[in-house]
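Notes for the one structure printed next.
Only one protein chain is missing; all other protein chains are in place.
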C-alpha cells in the first residue's frame, strides 16, 4: 500500500469508528423500547457499567439486562415508551472514544404522551474484538443538578 | 484500480450509503413541517408505501402527497408542528437497507407545546437511479401495543 493510500485509509477508518460509536448509541433506544434485554446488555463490554447518578450503578451485562427485565422498565413498556437519544458529540482516540449527548424518555399516559425523563449522558466506549462497546455510561437527570451538567463537557479535539 | 484501492473504495461506498439513507430520513421532518407534499412524496419510490398501523396505508407518491395535503396535517401545520426523527439504526445490504428509529410530533397548543405522537418506525429503503428511496415505511404509536415494539427489532449485522 502506498503512503498516500495508507493516509486515506486512516481517514476512512476514523469515519468508520465515529459511525460505529454513534450506531451503538442509536441502537440503545430501539433495543430498550422493545425490551430486548440480552441485546441491550451486549452493547456493553462484559464488565461495562451503567450508572444513573443518585440511583444505582449496574456492573456487567447481567446487571444491565436486569434493568431492562425489571419492573420499572416493564411498566414503562406496558404503558408505551420511547427512549430517544439525540445527536451525540463523538471523539475517537485510538481504541477509545467518548460520546456526549441527551436522552429523553417519553411515556404514554392516559391517551397522551408525557416527557418522563430528560438526562445528560456520557459514554466511554472501547474497541473490542466484537466491535465498539460501552465501557461506561453515566446518566443524570437534567433537573438542575450540577452533576448532570458536568457530564456534558466535551473532550478536547 | 489496484486491489487495495478497490477495497478502500468499497468501504467509502458503504459510508456513503449509510449517510444517504440517514439523509433521506433526516429530510422527512423538515419537508413535512413546511408542507412540501411533492418533495415528501419524492422521498419514496413510485410505488412506495407508508403504513400507519391501525389507521391506513398510503400506496404510491400521490397517496403519500395527499397525507401532507390533507386536513389533519394542514391543521397540525396551522397550529405549529415539528416532526422530530431521532437517530436511526441503519443496516445496508447491497441495494437495500433497513432503518429503525423513533419519530416524535410536537404540536403548539394554546401558547405551549405538547407531545402529540410518539412512534416506532421501520424503513425499508432501496437504491434507485435517483438515489436511495423509501420502499416502505411502517409507523406505529408507542402506546403499549406490541406491534409498535416489533418494528424496532434491529436486523442482524
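Order as written gives the chain letters A and B; numbering starts at 1 within each chain.
What we mean here is this: a contact is a pair of C-beta atoms (placed from the backbone, for glycine too) under 8 Å apart; a residue touches a chain by one contact, two chains touch by 3 or more.
Predicted model, so just to flag it, every value in this text is computed and none were measured.
Peer 1: Check each of B:52, B:67 or B:84 against the chain that is not shown and name the one that touches it.
Peer 2: Only one listed residue reaches the unshown chain, and that is B:84.
Peer 1: On chain A, what residues meet the omitted chain?
Peer 2: 4-5, 8, 11-12, 15, 18, 84, 86-90, 100-102, 104, 114-120, 141-145, 148-150, 152-154
Peer 1: Residue by residue, what part of chain B touches the chain that was omitted?
Peer 2: Against the left-out chain, chain B lists 1, 5, 8-9, 12, 15-16, 19, 22-23, 25-27, 29-31, 33-36, 39, 77-82, 84-88, 106, 108, 112-115.
The rule we apply is simple: only the chains that are shown with their structure count from here on.
Peer 1: Measuring from the mean C-alpha position of chain A to the mean C-alpha position of chain B, what distance in angstrom results?
Peer 2: The computed centroid separation for chain A versus chain B comes out at 22 Å.
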